[in-house]
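Supplied in structure tokens, the structure appears directly below.
Shown here: the complex without one of its protein chains, the others still in place.
By letter and in written order, the chains are A and B; residue numbering begins at 1 in each of them.
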Amino acid sequence: MTGEAPDLELEAVSKRYGDAWAVRDASFRVLRGEFVTLLGPSGGGKTSTLRMIAGFIRPDAGQIRLRGERVNEVPPYERDIGMVFQSYALFPHMTARDNVAFGLKMRRLDRRATARRVDEALALVRLEAYAGRYPHQLSGGQQQRVAIARALVIEPSLLLLDEPMSNLDAALRASMQFELRQIVERVGVTTLYVTHNQEEALSMSDRIIVLSSGRIEQIGTPLDVYASPANEFVAGFLGRSNVIRCRVLERGGALITAKMESGDTIAARAPEAAPGEAVRLLIRPESISIRPAGQSGENCLQGRVSQVAFMGAFAEYVVDAGGTALLVQEPLGGGRGVRRPGERVTLWWDPALAVALRGAPPEAGRP
Amino acid sequence: MRRRRTPAARALTHAGRVVVWLLRAGALLVLVVPIALVVGLSFARDAYVVIPPSGYSLRWYANIVAERDFLPAFVVSLEVAMIVTAVSVSAGSLAACGLYRWDPPGRRWVELALASPIMVPLVVTGAALLVFLNRLGVTGAFWNIVIGHVLITFPYVVRTVSAALSRYDAALDEAASGLGGRPWDVFWRITLPIVRPGIFAGALFAFVMSFDDFTVTVFLIGADMKTLPVAIYQYMEWNLDPTVSAVSAALIGMAVAATLVIERFVGLDRFLGIR
Partner (left out) sequence: MRVRSAAALAAAGEREAAGAGALLLAPALCLFALFAAALAAFFGLSFRRVDPSGAVIGDALTFANYGKALTDWLYLRTMLLTLQLSVQTTVAAVVLGFPLAYWIVRSRSRLVRAALIVVVAVPFMTSLIVRLYALTLVLGNTGLINRTLQAVGVIGPDDFVPLIRNQASVVIGLIYFVLPFVVFTLASALRRLDLTVEEAAQNLGADEVRTFFLVTLPLAGPGVIAAASLGFALSATAFATPLILGGSAVKMIANMIYDQVLFVHNVALGAALAVIALLATATVTSVYARLGAGAAEGPGA
């Protein structure tokens, strides 16, 4: 496997519209067989990146390479890529079967082989019975499957999906995520998936590329990106987190002790921070545990519950502690009820679950 | 990763692109060249049409006033157009509002009736009106022309105002009457002002159509009364000097002004149904 060119490689790719940069200096690779997600808020540059890879727009700077070959100037119809569009873009004047067969027709496959492969593709997405229907006779979920079949039947080197779940209702979305992942694995195609939905990204991907305002914020496995966010944007985009400003007191291996503005000392993971440095601590609400008030010890903060929200399987509390308001999530059930506002508590967390970010806080205007 | 296509396929794609751009250039040439030529030649010094002109002068513009026919014809065209616009806009806007508010049972038929003059060729309308109005004998050439122009322009006003109304949010009416407005007040103070751009566009269109009309007018003119397009036509038949170019350039100027005004106030693409 080593030495083989990645299926997709972007090197310092940029695209601008007038004065605004849609994509700025993006570099990443997708290896053979990987399922990589481009995750980011709307307008963040994901779709522009995807369209450059597909060949509908040209980058203003940088290289796009498919299996090692530079394709910046290659038109879309000469790239061996299958794409599923957000609106599915099925040909309204053709049946599902003809839609799926279109790519094979362009490749001049003979009729018998085309029919066989179309049948296989429709079977893969479980739509054999609907082959003769027109797009307007199909439900949203069925149209999506036709789009997937159409993109896969040509056996592309790379599969691109542009927010394919955004037009489905929530229940269908969950089952389709699972099914899509299965289909893609069965076929073994390298996949680049674009979405703004972090749950999809976390559950489906081998790796996630977080993109915001045209810049890549972080690339990593779902666990990396969730548990060790590179900055506040990533931390805030995937799940929520608390941000605590403090100053490093001392370093011990990978952990640091830091002092909050209120004077409490807390510990977190920060392999590179130096004593005296100002850092921001990120700790997720579900990582903070609530203990009876008055407990002392390492990493304990005394606080008072100020707001309560019942969320069904868990409750969310805003706790005033350490001079700041912290969001805390606590599972319910097993006899534990919802706490009341005003209750005094101790907050504690495992230092390994908190990450300290160095450097200047994000500029105003950037998420 | 790259699908290699045959040289023949590539050549075909390339040829296709060339053909498309040639057609675009051709269409643009057809649309632009004649008008540009007229405007250019209106400034020529020569007493007959010479391309390219030997020199430039404004004398043909001055000659417009000197020629006996053009000024009176212009005045007639202007008077007719103003009356026609007033009548068409009134009848048309009211009708559009009536359709919008009432939604009568035979709505499709009413819409069809109001749009019918557009579907009848201008020649037929002109001929029919000539025969009919002459037999009635009530009106002279001037009012015949006014009637003719009103009939061919009011459907457009109905259409533009209806389009403006269709984008109107009915919730505004409900909010206003909920606040105590009676139907007439709601109509006058809320609906009408919002729909004004549509009315304005319809009015401008009616004015231009009336001013420009030739086919219907030519059936209805009298011996000593003519509109500007007719005067131009008659002059053209007998004279070869560029006075016609000057008058034409003036009318082109009017068309450009109207186009820009509509674009500024309503948006040409919306007016023409392209957006």
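The definition used in the following text is that a contact is a pair of C-beta atoms (placed from the backbone, for glycine too) under 8 Å apart; a residue touches a chain by one contact, two chains touch by 3 or more.
Worth saying up front: this structure is predicted, and the values here are computed from it rather than measured.
Judged over the whole assembly, touch between the missing chain and the shown ones holds for A, B.
Checked against the full complex, the one of A:44, A:62, A:103 or A:322 touching the unshown chain is A:103. Seen across the whole complex, the unshown chain contacts chain B at 3, 5, 9, 12-13, 16-17, 20-21, 23-24, 26-28, 30-35, 37-38, 41, 49-52, 90-92, 94-95, 97-99, 101-104, 110, 113-114, 116-125, 127-133, 135, 147, 150-151, 154, 156, 158-159, 183-184, 205, 208, 211-215, 218-219, 228-229, 232-233, 236, 244-245, 248, 251-252, 255-256, 258-260, 262-263, 268-269, 272-275. For chain A, the residues touching the absent chain in the complete assembly are 54-56, 75-77, 79, 81-83, 85, 87, 89-93, 102-103, 106-107, 150, 154.
Here, only the chains that are shown with their structure count from here on.
Computed from the mean C-alpha positions, the centre of chain A lies at a distance of 55 Å from the centre of chain B.
Residues 1-5 of chain B touch chain A in their complex. Chain A meets chain B in the complex at residues 66-69, 71, 74, 77-80, 107, 157-158.
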